[in-house]
Structure formats: C-alpha cells, structure tokens
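Here it is, the structure, as structure tokens.
Removed: one protein chain of the complex. Kept in place: all other protein chains.
All chains are identified by letter, namely A, B, C, D and E, in their written order; residue positions are counted from 1 within each chain.
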Amino acid sequence: MTAAIQGTAEGFASGQFEVACLPTPGAPPFIQAYQDQIQAAPGMLGLVREHEGDWDAFVVACHSDPHLDALREVTRRPVVGIGEASLRLASMLGHRFSVLVTDPRSVPAKEDLLRKYHLETSCVSVRPAGPPGHDQEERYLAAGRAAIEQDGAEVIVLGCAGLTGLDRRLQARLGAPVLDGVVCALIVASGLVRHGIAHSRLRRWSPQG
Amino acid sequence: MTAAIQGTAEGFASGQFEVACLPTPGAPPFIQAYQDQIQAAPGMLGLVREHEGDWDAFVVACHSDPHLDALREVTRRPVVGIGEASLRLASMLGHRFSVLVTDPRSVPAKEDLLRKYHLETSCVSVRPAGPPGHDQEERYLAAGRAAIEQDGAEVIVLGCAGLTGLDRRLQARLGAPVLDGVVCALIVASGLVRHGIAHSRLRRWSPQG
Amino acid sequence: MTAAIQGTAEGFASGQFEVACLPTPGAPPFIQAYQDQIQAAPGMLGLVREHEGDWDAFVVACHSDPHLDALREVTRRPVVGIGEASLRLASMLGHRFSVLVTDPRSVPAKEDLLRKYHLETSCVSVRPAGPPGHDQEERYLAAGRAAIEQDGAEVIVLGCAGLTGLDRRLQARLGAPVLDGVVCALIVASGLVRHGIAHSRLRRWSPQG
Amino acid sequence: MTAAIQGTAEGFASGQFEVACLPTPGAPPFIQAYQDQIQAAPGMLGLVREHEGDWDAFVVACHSDPHLDALREVTRRPVVGIGEASLRLASMLGHRFSVLVTDPRSVPAKEDLLRKYHLETSCVSVRPAGPPGHDQEERYLAAGRAAIEQDGAEVIVLGCAGLTGLDRRLQARLGAPVLDGVVCALIVASGLVRHGIAHSRLRRWSPQG
Amino acid sequence: MTAAIQGTAEGFASGQFEVACLPTPGAPPFIQAYQDQIQAAPGMLGLVREHEGDWDAFVVACHSDPHLDALREVTRRPVVGIGEASLRLASMLGHRFSVLVTDPRSVPAKEDLLRKYHLETSCVSVRPAGPPGHDQEERYLAAGRAAIEQDGAEVIVLGCAGLTGLDRRLQARLGAPVLDGVVCALIVASGLVRHGIAHSRLRRWSPQG
Partner (left out) sequence: MTAAIQGTAEGFASGQFEVACLPTPGAPPFIQAYQDQIQAAPGMLGLVREHEGDWDAFVVACHSDPHLDALREVTRRPVVGIGEASLRLASMLGHRFSVLVTDPRSVPAKEDLLRKYHLETSCVSVRPAGPPGHDQEERYLAAGRAAIEQDGAEVIVLGCAGLTGLDRRLQARLGAPVLDGVVCALIVASGLVRHGIAHSRLRRWSPQG
C-alpha cells in the first residue's frame, strides 16, 4: 500500500515537488478499528516531530484522518488528511457526494467524520462495496453506480487509502468525478505551501507547551 | 484529583455499590491538549482489558471523554464518559445548558465534543472561568452567573473532572442545577448495570477481532 | 397495562426504593391521539399536585411524554418522561437508534418529539410494527430486525409504554440493546433523587405564580 | 383583549368575509404558563366541535399556538395559529426576523415553538420588551430597534395576541415590516378557504375515531 | 402556459382583484436550466421597473423563483415567488411535504431552493414524475402516491408552473392537500397588499442606489 500511495503522489507531483511516503513505526498494516488508530498514534506524532525541519507539509494517508488534531498541535507546517481533503473537494464538484468504503462496519465512523467536518448534509450516502473476493474495480464500480442511481450522488469519494489509483478508471466508467484522497490532499497541501498558509494555532491547535 | 473523584464517587454510591478510582499508567497528570489524550491511550486500553472481569462498568473520569470509541470496542461492559453523561443529563433538566471550562483554549474541543454528541443546539455557551489565582468557587460562580444572565442558560455543567465536588455549593448559590460529571456518569453506569444494558457492538464498536 | 408497568418498575427497584404506579383519573385507557393527551391533562396535574409531598420524583409512563412542561411548572421534584429518558439513553449506546411504534399514524408525533429533544439526527428511523393479530414479540422482532439491517440502527427503543417487559427477550434475539422506557426513566429519576438534582425552574418551567 | 382582536380582524376582513372572536370557556384571561394552556384546552376543543358546521376556518388567537395538533384532529376545516402564520410570513419578508415577547420567562417556549416549525435558523432573536409600567408602544419600539440594530433582524413579529393593533405604528417608526399574528392568520385562513384547501388528515392529524 | 396561469389566477381572484399574466420579454418559453434563468433576468427586471406604478404586487410564476432577490431590490411592492409561497404553505398543512418535479435533472436545484428557504427538513422528498408521453395527470398521481406511501408525505406541492390547474383533481384522488404555486402566491400577495405589508428593504434587499 505504501508503494501504491507513493506512486500516486509522484504521479501528481510530476517532478514539481518532492514527496516521500513513510510507513508509521508501530502502526498496524491496516487501520480499521478505533484501536488501530490508537496503536498508530505514537509513531505518527514521532514522525512529524522528527521531520518538521525537513518537509514543508505533512499528509496523513489514512482516510479516517486519525490524530489530525494532535498533529496540528505539534507542528506549524500544514497537516492535511486525505479524508478531509477529498470530502471537502467533493462538496465543490457536485450537488451531493457519496463515500465508498470497504466494510459495512466502517460506515458509522465515516458518518462521524463527516459530522466532525460539518459535511453530513453534503454527503448523500456512505456505501460499502461488496465483500472482497471479486474483482476490486468491479465491486467499487457497482457501489458507485448504486450511489449515483439510487442515492442521487454526483461525485464519488474513495473512502480508503488502499483504493488509491482506482480513481481514473472508475471516473471514466461512471461518467462522474471520482476522488482519490491522496491526490486531493496533495492539491491542498502543495497549494498551501506555495502561498505560505498553514492551520491556525490560536486556540484549538495551540502549541500548549 | 484522583482522591477528589474517589470521594465524589463514594458519596454517590453510599455503600450500595463499590467504586475504585484508578490512575491511568503513563498518562499526564492533567489532560489538556490533544497530545495528552494520546499519551493516556495505551494505559486506558490496558486498564479496561485487565479489569474487564472485575468490574461491571467503566467510567472515564475526564470531561473530554477521550477514547470512548476504542474502549467500547475492547469491552462488553458499559463505558460511560463523564462528559457525555453530564451533557446528556443537562439537556433533560432545562431549556438550554452552558458548560464551564478551565481555559479559553479548551472551548473549541468542547464544542467539537458537543457536535459529536449532536448536542450543539442544546448548549447555549461554553464559558471559560477566569484565570486561576482567585478563589476557585468564586470564579466558577461568576462564570455560571454570566451563563445564566447573559446566555440564557438554565443548567450548568462543570466541564472538567478537576471541578468535582463543586456542584452543590454552586447549585445553592446559583439557584439552578449544576452537574458534576462524575455523579452523572455513575447515575448512568449504575443504572445500566442494574438492568443489564450495555452499548451496542453491532457496527461502530464491533469487536473487530 | 398499569400492572405491567408496576411489575417492570418493581423489578428495576428491587427493593432499594419504592414505586407506585397510579392510573390517571379521567384519562383514556390508551393515549394515541393528541386529543387523548388533552383528556389526560387535568388528572396528571392533579396527581402531581396532590402527591408532591409523598414522592421524591414523578415518572410519566406514556412514551409521548405528554405535559412534561406543565408538570415541571407545578413541582420542584424531578419529572421524567419514559420517552425522553429512553431516547436520550439510546443516543449513548450506539451510533444511531430506531424507535418502534405501534401504529403508522403515530410516526409523525414521534418524529416531532425527537425534534423537540434535538434528537432527530441521532435517530435513524421510526418504524411501526406490523398490525396487531400476530404474536406481539414476533412483530416487534421483525420491526427491530428491519431497523438494524435496512436502516443501520444499532439500538432499539420501544416506543410505547404498553410494550414494557418486552425488552430483554428482544435484546437477546436481536443482539442489540433494546430500551424499555419505564426502566430508563427510573434510571434517571432514581439517580437524580439520590444526588438531589431536579429540573431548572429559572425560566422555562418557572413556578409563575 | 377579545375586543381588540375582533377589531383587528374586522379591519382586515373589511366586509368581504365575516369574523367572530369568541372567548374560550374555562380559559384563564391570559395564557402565560404551560398550565394555562392546559386549562384552556377543553374549551378550545369544545368550541371547534360545536361550530364546525358554522364557520369555514378557525383561528387560534394566542401566539403560543396551543393545541393546534389536537384541533386539527377534530375538524376538517383549516385551523390556523397566529404564531405559526406570523412566523412563516416573516420568513418570506426579510433575511432574518425577530420575535418580541412580553416576558423573559416566555423566551424558551417561543424558541421551542420556532423549533417545532423548523424555523429556528430563520429567527435571529426572541426579545422581551422592557417591564410594564412605561408606555407600551415605546417599550416595543425600543425592543424592535435593538432587534434590528444589534441582532440584524429585518422583520419584527409581535409575539403576543395582546399586542394586536400595534403593528402599523411600529412599522412606520421602525422602517421595517412588523407582523400582527391576527392579520397573518387571517391572510392564510381566508386564502385557504377561498381555494378549498385544508390541513392533511392522512396521519399526523388523522381523525383516529 | 401563460393562458393556463392566467386562468388559475382569475379563478382565485374571482373578481375581487385584478390580475394580469405578462410574458417575460426575451425569456425562453420554459425555464429549465440555470442558463434559462439568466436569459429571463433582464426582461423580468424590466417588467417590474416598468409596472411598479400600475400594480400592487408582483408574482413570479416560475417554481424556481428566479431573481426574487434582485426584484425585491428594485421595487417596494411585494414580490412573491410561486415556489416559496407553495413550499411555505405546505409546511403548515401537514407533517412533511413532497415536491413533484418534471425532470430528474431538476431535483438538485429544487433541493437547493428548499435549503435557501431553510425548509429542507420540512420536505421529505423531491420526486420527478415519469417521463412525458403518458397522461400527465396519471403520471403525477403516481408520483404523489409514491410520495405519500413510500416517503410519508402528507402534502403535495406541484413543483412547476406548467402544472397549474392540476391541483384539485389530484387532491380529490390522493386524499391529501395538493398545492398549486400560482394559487399560493396569490393568497400571500393579495393578503399582504390588503394590510399594507411588503418585504423589508433594510439590508438584504436595500435599494442600494
């Protein structure tokens, strides 16, 4: 998965800026449960603290956006989650969007994330794709079609970092924008860096030290 | 603070059930920043896993309700946060409530918590008390008065575990209900245990293992 | 129905406190229409005025929560509705809850009640059970299953006092919390009494005399 | 007050239709508390049942809109509350409106009414006028000015039937629309009657008999 | 369509006031796309400016309510849209309403309009009728039935001026109120004129000249 994310990121950067996709020390290979997020936390904070002088911005490449609040406390560099970036861009590109997820059990957490971002009324559905075993692209194509035809979605968000790279083929087949969070986070992060903008550290993410 | 919480809890239990107030291994003495919550996480998960067979329910005695989601994944026993319990009871006891907090920087996190619980329209204000140095009771009395007179609050929630024990004197002086989260969480937890009810583990807090 | 409610209440109290289930003079046997609520009003106000010195708290055992506002004006004792208590506890025990009702015509009034409590976004559906004639437990089991599987409910609320006692068997068969309003109201009322908390009488429920 | 309401109504009707302002048997002279609403209920239901054959529509001339739900169950004629009519018309006539009320204690009930009608985000403030004793018009003028200048209101709603007749002078002095509920209810009721429209009796207000 | 609207309007006025249905110079015959609204704008503004001295109020007889904001800037006479009038009256006549539209592509714009009026939670569905070719009345009857039975609608709004005149037959067959925007706008406009009320010109629709 790290390689796939790196590939997407380099494709977007196309040589205009440098990207490095670093695995989080101590994190489980896949973030599914809330416990998994906790297990990843110390490694994530450590990476950002260690590399604050090396990079202009940080992207959290998990669509659950774990620990964005804490990371923004520890660095003055922009920290962009692939969840937030893709959900916010989706709200600009169509009347309502749908988020495709890998597992029915992750629907509540995604709905909670949408509410945290005040986006619950912009999202028309969170749809799990069918169970693994069949072809991945076909399963997400079917879920995307259902979102468009049954829910009235006009934009599709891929709700998991593991789906990176699937956007363009789905977009061509669905005839609607399909958003890859890695790309969306890089749009935002590279743009912020270019103009010297970062998150506010006035109160919510104040350094507190 | 552990002793004060233990005192409040024993006062409420008054011998009808047993309570033990355990400090979280590895946690900072005071949870203020998002980073502090992360630091407390492994110890919290460990305590619940270790004691699942010993206790009928768990109360998280920090008004930020850190890690309730993850804790509910790891135990079938009720897990009640003093934040959630006090905020929900407050919504039953008056037209609108106000939450008193210790520091202006914690206002955004409290507002985020209210939104997570879908309570943002039931809460009329989150008010920081004046800076430490003066008498604690007087500072919270002044904040409570302002909440009632300027914001229209009818109920006051003490928004920090460190304020436990302050409720009754403030209630008498303000002439309005003042809620102590430790008491509220015990009302809910002891009631759930008595009838054999716990949180759902269907999807959001499914065991996932 | 009075006997069934008394039975549930005594079961929960299990001798630690006393409960008396009093029929409302002049009220129709079953509260279905808004007119029925009006017919019950004078008797309800009379009971509370008459017994204010005798009891520590009052529970309104009708899931429509009729006249809570007026009752709270006439007594300083806690007044808890089985509707409000069960709906608020439900919001703590799962991602979204569903309310099962007896009749399709009562759906709008229940939705109105949820809105009054600012709970409309925590409730995923109000579902009528099938028409009487078949076995009651089976009908509510089917409605509960539909709520879980089709609506994504994680918690079930029994939306009528007449269903008291059905909670535990449904809970066992559905594998999800099922809330009986009588139990929920007693959890809240007994807890409030134990610590000396009651509703605010500052403005909304001021004595006005 | 009955005479004043009758005067306003006849002024609006100006001979094109007939209006009769009937006092409610058994009701207190002024509806302030929730208890007062209950006391008025039997008389209100009785009046509507008795006169269903005589009149084309019913207006409830109390700005708290008591018992609209029950009244709509017992008659197929339009039942229009002066509260609802004035609040909904206000939402068409400016960006945000403010409601002026007679007593600070009635603010919560008015906010509850606005929420019942899904109008809480269209209303920018509920403002009590100053205490009686001074000139009535001057007190409401001052409250209206504060609503416009401090709250950004563009329309003023007179939140009590007792204020009927005050609208035109205030409108001239404030330079903004001022709505009298009696007039607004007659606009709606006479219009519905003219085209043969009434409330739905499908579910919420079904006859239930 | 102009003749049909004129017919409905005269039927409602029944000689008590005068109505004239004027076609908009330069407008396309049917307003479907956002571009069509723009094409109609200069003609609409021109008509209102030209006739301000001739008429007491203006009704915009397109259910998308194009350019109400701009029109209210240029005249002190009431300007009522058939969309807004019918949607607001619908919210008074039943628990939830549904809007029937002619084309699936117009659903998003109608949802946007509902949100502009803060009515999105009062509307239970926006339903396109089946494709043209079959009998118009039967198609809208089927859509109305689906709204009532599947969505829980209690009131139906005809979401296009081209449907004027269909309301009474549908109302009789559906057993629920069916609202024709032309009628609703005339109820509001004639009522406002009768009492001398118009929109606020304080800020949002200030003359700005």
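In this section, a residue touches a chain if its C-beta (ideal position, glycine included) is under 8 Å from a C-beta of that chain, and two chains touch if they have at least 3 such contacts.
Predicted, not measured: the structure shown is a model, and the values here were computed from it.
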Missing chain -> touching shown chains A, B, D, E
Residue, one of E:50, E:112 or E:138, that touches the chain absent here: E:112
Kindly state which of the options A:64, A:102 or A:122 is in contact with the chain not pictured. A:122
In the complete complex, the non-displayed chain touches which residues of chain E? 32-35, 37-38, 41-42, 45, 67, 69-70, 73-74, 104-105, 107-109, 112, 115-116, 118, 203-206, 208
For chain B, which residues reach the chain that was dropped from this view? 107-108, 111-112, 120
Could you list which residues of chain D touch the chain missing from the display? 95-96, 121, 152, 154
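One rule holds for everything that comes next: only the chains that are shown with their structure count from here on.
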Need the CA-centroid distance for the pair chain A / chain E, whole Å please. 42
Interchain centroid distance [CA atoms averaged], chain A/chain B, Å: 31
Residues within chain B bordering two or more other chains: 95, 118, 121, 152, 154, 203-205
Determine which chains touch and list them pairwise. A-B, A-C, A-E, B-C, B-D, C-D, C-E, D-E
